[in-house]
Every structure is written in structure tokens, then in C-alpha cells.
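In this view, the complex is presented without one of its protein chains, the others remaining in place.
Order of writing sets the labels: A and B. Residues in every chain begin at 1.
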Amino acid sequence: MFSAEGSNADGSAKDQMKEEYRKYTFRKVLFMVGCATILIILFGYALTLGSHKIDFFTVFTTIGNHIMGATYQIGTPEWTNDYLVWEDRLPREAIAIVAGVGLAIGGAAMQSVVKNPLADPYTTGISSGAVLGVTVALALGITAGSIAGNYGLVANAFLFGMIPTAVTIIVSRISKTSPATIILAGVAMSYLFNAMSTLILISSEAGKIQEAFLWQIGTLQWTTWDDFPLMFIIVAAGSIVLAFTSKQLNILTLGDESAKSLGLNADNYRLLVLVVLSLMTSAVVSFIGIIGFLGLVSPHIVRTIIGSDNKYVIPAAAIFGAMFLLAADLIARMVINPGELPVGVIMSFIGGPMFLILILKSKKGVW
Amino acid sequence: MGRDDFKSVYYRSVSRKVTFVIICVIVAFIAVGLQLSFGYYDVSFTESYQILWDHICGNIPTTDIGIKRDHIIWDLRLPRSIAGMAVGAGLGVCGAAMQSTLKNPLADPYTTGISAGAGLGATISIVLGICLIPGIIGQPSIIIDAFVFALIPSLVIIAFSSLKRRVTPSMMILIGIAVMYVFTAMTTLLKLTASEDSLQDVYMWSVGTLGKSNWDNVWFMIAATAFGIFAFAILAKKINVMITSDSSAISLGVDPKRCRLLVLIIVSVVTAFLVSFTGTIGFVGLVAPHMVRLIIGSDNRYLIPASAAFGAMMLICSDVIARNIGTGLPVGVITACVGGPVFLYLLIKQRKSIW
Partner (left out) sequence: MIINIEGLEFGYSSTPVLKDVTAKLEGPKFISILGPNGVGKSTLIHCINKILTPTTGTVMIDDREVKEITIKEMAKMVGYVPYSANDTFPLTVVDTVLMGRHPHSHRGSLDKDLDIVYETLEMLGILDLAMRSFNELSAGQHQKVMLARGLAQEPKILLLDEPTSNLDVRHQLEVAKMLKRLSREKDILVIMICHDINIAAKYSDEIILMHEGTVFDVGTPNEVITRENLETVYGVDAKVIDDDGMPHVILKDSYPEKKPVKIDSDIQETSETPLETA
């Protein structure tokens, strides 16, 4: 078949190509490892920060002891450390990581589903739904299943958040399931739900507006361990599903006909992705409010460094998103002393200029 | 097909489009009549026009009841009706122009950040009590601040396009989004520090209402909208050419970059004017052009005046509904609550893709 000379030449070219592919893959993994490292560092640093500075070593011994079941007498310095680290900061950081993962993966998935780089997890109207849910709970006192108090708020936000998504999905199934239709339906739902919220709010007492407003700002300030389990389970489950079907996500962007020829039922899969990411986003929003920008930009930044293969983009965006949110939260806590700014506001402030830079640097069409 | 047949078919399609525009305008005027008659104090349809006519002719009634009715119709409801027409037309026209220029059916007059700017300005005025022209307080202060800040995002876009050679429609949207992020952040910060009452005022402003229109400010709205309609009517042909593609546009003698910026400036100024008086009334600018496009197609020479007429009609009808529910609602709520489902319905029913 091939002459001896020929096969050598071919062989070295083949090896060269394999070598380059390996290097290429290695870069992606390197990026993710890098982000993860920064994440861990930030995590540790964040635990030491606060109104009462605790040094690194003490932080870890406290955690270790707590896991071992140590308890302290109230009032002792050990007790203070334990309380601050375990009840105050650790849940906050953990939730920040989970939320960052959820929002970033949600953004990456949504962008693939609607084939629009401007999409984010809220594109189907989830945020306006959640706000309506909270408004209904606060101003009208109606909560789903009459669960009162904080849980009532969360339950409402979660359930109402799913309504616009459901409508959007139904609309897009009945009419042309084009990405533009999904976005347009989401826009319509957002307008509608925002209007309803505003309607309820302005007919109630002034204080209610403030309550609803404060709830809706994305902030990690009031997080406790109670918030963690549900969010963690939903985000973890959703992330696993999306990560394992990343190949199908890739195929989705090729267009419905190409998808079919590759054996993927685009409609059904799209529905699955929308449901999963709505659950994840709703879970995040119900507990910590609306944090914008993260879900939009994390996938983008990740893609410029490691390309658009969802097999890597999904996990990379997750790590990057978690790191980003943690960093933003740190800034939120450090920027005014004492006290803090809501992390949602910090995100937006970082977001604007970063977006502009992304635009300036883009040579041609990521857009 | 013979030459004359060909031409007559074409002229007929044109007249169909013109007829649609006329119908919209007529419905808008009828809606004005409804606006004048319904309300807390009901006046019959014909009587309201009668009172109007009397007033214009100079016959101001002397009876108590007469004066009261004249006041309600002339001083309260008429300016509001006129404002409704003007604002609806202005938003409709700007929405149509934006969608054509940005080649994006999702665009509306606020796409390039205008609403975020206006919101920030209004919030600064309401919460901080600061006006850019020192010494002015209250309503005029809100108007001025909202107007100036509404223009900032567009200025940023213009600045960018003079620095970079190519500013595509997508980039314009993106810059608008970037500015919106920053402005929203600042607005949120301000709202955090606001008192309950100020916060309520801010919310009321942002949802959009025609309730503050009176004979003093109605002229501004009319002027802004008239300018917008006039300017876009002239530019309509160029906008048609610009939609095809940048290269085709140049080959047909239209500079797409300049045309796009010009449209942006006009939309910004007109929308900023309107928004500063009424708050961000949503949906009209997005949906009116779409609905019109479903009926008469995408030719901007007819799309633009039709969007104006349809927008006017849409807003007045919404306002009639808004005013008469309970103690009255801001019209922005109605446009969204009614417009939303209608739009979804349109999305479902749409067979041929118009975009």
C-alpha cells in the first residue's frame, strides 16, 4: 500500500497532529485547573474575612474541629470563631459556589439552545416570574401551599419562576420552534409579569415595595445553611445532566435538520434543557435574588480561551462562574467598611465595562 | 402580465397599505372620544365632542355643571388623550425605525439603553433631589434629569463609532446593554438608600403613566413625535436600502454607517423626550411595528407611518382601559398585560416568517 518512505512521512504528520490535539486539550484542562486553584484560594481567603478577622490556620482548625463534633461554651473566643466560620461565612461561600456554577452553566446551555450569544439564564422570563411570586407573597400574603415565612417566599419565587418558562416552552412548541420565538416569548412574558408585579406593588403600602425590591437584588448577605441543601441538589443534578449531554448541546447549535441527521430529536432535547436550566436558575434566584451578567458573560470568556466545545465549556464555565461570583462577593464585602454592597450590584458594575471590552476585542462574529 | 396590469397590481397593494394607516388613525380618534367620555364622571360620547367644539369656538358655559364638565373634558382628559396619541405614535415610530435599523425584531426604542438612562436620571432626581439644572425641583427636575441621562447611552455609541471604523448593529445593541448594566447598578444603589416613599415614586415613574400630562407639557410630546414621524418618513427609503446589507446599501448610494447613527440619534432624542414625561411605557414600541408588519409587510415607507398610527391607537385604548379600572392604573401596566398575551398569540399564529 504505502511505500516505506511514504508511511514514515504520513506517520510523522499523524503523530504531529495527535500531539497538537493533545496540547490543545491540555490547554483547556490547564485553564480549568487554574480557575479551580484560584477558586480554592479565594474560598480560603473569604473565610478569613469579615468584621472579625480570623487567620487562615484558625479557620481550618475550626472547621476540622466542628466536623469532629466539637462544641464550645457560648461566649468563648472559640465559640465566636466557630460561629462566624461555620454559620456565617462557610454557608455563604458554599452557596456562592453553587450559585455561580448554576448560573454559569445555565447561561452556557441557554446560549446553545437559543443559538444567541446574548442569551442568559433569565431569557425565558424566570426572573420576572420569581419577582411576581415574591410580590404575591409579600403584598397579598398568598403563598403556595400556605407555607409561611421565609420558606413561603422561596417556594413562591420558585414556582412562579417556572410559569413564564412553561409558557415560553409551550408557545415555542406550538409555533415554529425557532430560537427567535423562544426569546421573543420570553421578552413578552417578562414584560407581562413585571407589569403584574408593579401593579400589585403600587396598590399596596409603600413598605411592600421596598421589601420586594430588597428581596430581588442579588445578595449573599442573608444566606444560611438552610438555603444550601435544596439549591445544591438541584444545581448538582442539573449540572450533571447538562455535562453528560454536552455532545447533544453541541449538535443543537448546528440547526434542527443537521441535528436530525445526526440522530438527535432537537425539539425534545431543547425542551429537556430548558426545563433543567429553569429549575437550576429558579433554585438559585429563589434563595439569593437576581444576579445578572454572570450567566451571560462566563460562557463567553470561557469560550474565548478554550473554544466552543460544550464538553469543556460546561465544566469550565461552572468553575469560572463559581470563581467569578466568589470574587465579586469578596469585593462586595470589602468595598465599604463596615457593611457591604449587594453582590448583584457589584456584578453589574463589573459587567458593564467588561462587556464593552469584550466587544472591542472581538475581531469578527462571536456576535 | 401586461405592463398596465403589472402597474395596477402594484398601485393596488400600495393603496391597501395606505388604507390600513387611515383606518388606524380613525380608530385612534374614535378612541379619543372614548377617553373623553368614560371616567369617574361620565359624559356621553357625543356630548364630549360637543363640549370640545364649544370650547374651541369660545363658548365656555357659565353654569356650575357646565364649567365642571368643561374643565374635566378640556383640562384633564383632552391633554391626556392628545398625549396618548403623541406618545403612542412616537414610540411606535421609533420602535419601527429601531427594528429596521438594527435588523432585529427584538429591538424597541429602549434597546440601546435609553430606558436605563432615563431610569437613572429619574431616580437621581427623585431619591437625591438633585437636578442637573440647579434650582429646579419636583416634576420638571425629574423630566430634565431623565432626558439628559437617557441620551448618554447613545452618546457612548456615537463615541464608539467615531473611534472604531465598523460599528455593526449588533455592536450597537451590545454597547447599549453594557451601559444598561452600569446604569442599572447605579440605579439599584440609589434605590437601596431611598426611603419607602421615594422608592414608591420611582416605581410609579418607571412603569409609565400618562397621568401627568397637562396643557403645559403636551406640546413637547407633540413636537417630539411630529419631528420623529417627519424625520423617519423622509429617511424611510434609505432605511429600506440599509436593511439589505451594508455592501448593497453602498452600491445603491446610501452610507449605512451614517444612516444608522442618524436613526439612532433621532430615536434617542424623540424617545428621551417622551420618556422623561411619561416614564418608560413598555411594549408599544416593540409590538406595534410587529403587528403592523404582519398586515402590511416590511416596507418602511408604509411601516413607519402605520406604526405611528397603530401605536397611537394602541396606547389610547390602553389608557381608556387603564383609567377606568378601579381608581385608575398607570397605562404601562395595561400595555404589558394586554400586549403580552396578544403578542404571544401572534407568535403562535405566525405562519410565514417575517423575520
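Assume a residue touches a chain if its C-beta (ideal position, glycine included) is under 8 Å from a C-beta of that chain, and two chains touch if they have at least 3 such contacts.
Note that the coordinates shown come from a computational prediction; the quantities given were computed from them, not determined experimentally.
Note that the undisplayed chain, when the full complex is considered, contacts B. Only one residue in the set B:Phe6, B:Phe45 or B:Phe230 touches the chain that does not appear here, and it is B:Phe6.
Taking the complete complex into account, B:Leu252 is the one of B:Ile26, B:Leu155, B:Ala223 or B:Leu252 that touches the chain left out. Residue-wise, the contact with the chain that is not shown comes from B:Asn240, picked out of B:Thr112, B:Ser141 or B:Asn240.
Chain B residues in contact with the hidden partner, per the touch definition given at the top, are 1, 3, 6-7, 9-10, 13, 99-100, 103-105, 237, 240-241, 243-248, 250-255, 293, 297-299, 352-355.
The rule is short, and it goes like this: only the chains that are shown with their structure count from here on.
By the touch rule above, chain A contacts chain B in their complex via residues 118, 167, 171, 174-176, 178, 180-181, 183-185, 187-189, 191-192, 194-196, 198-199, 201-203, 206-207, 209-210, 213-214, 217, 292-293, 341-342, 344-349, 351-353, 355-356, 359-360, 367.
Contact residues on chain B toward chain A in their complex (touch as defined above): 105-106, 164, 168, 170-171, 173-175, 177-185, 188-189, 191-192, 196-197, 199-200, 203-204, 206-207, 282-283, 286, 326, 329-330, 332-337, 339-341, 343-344, 347-350, 353, 355.
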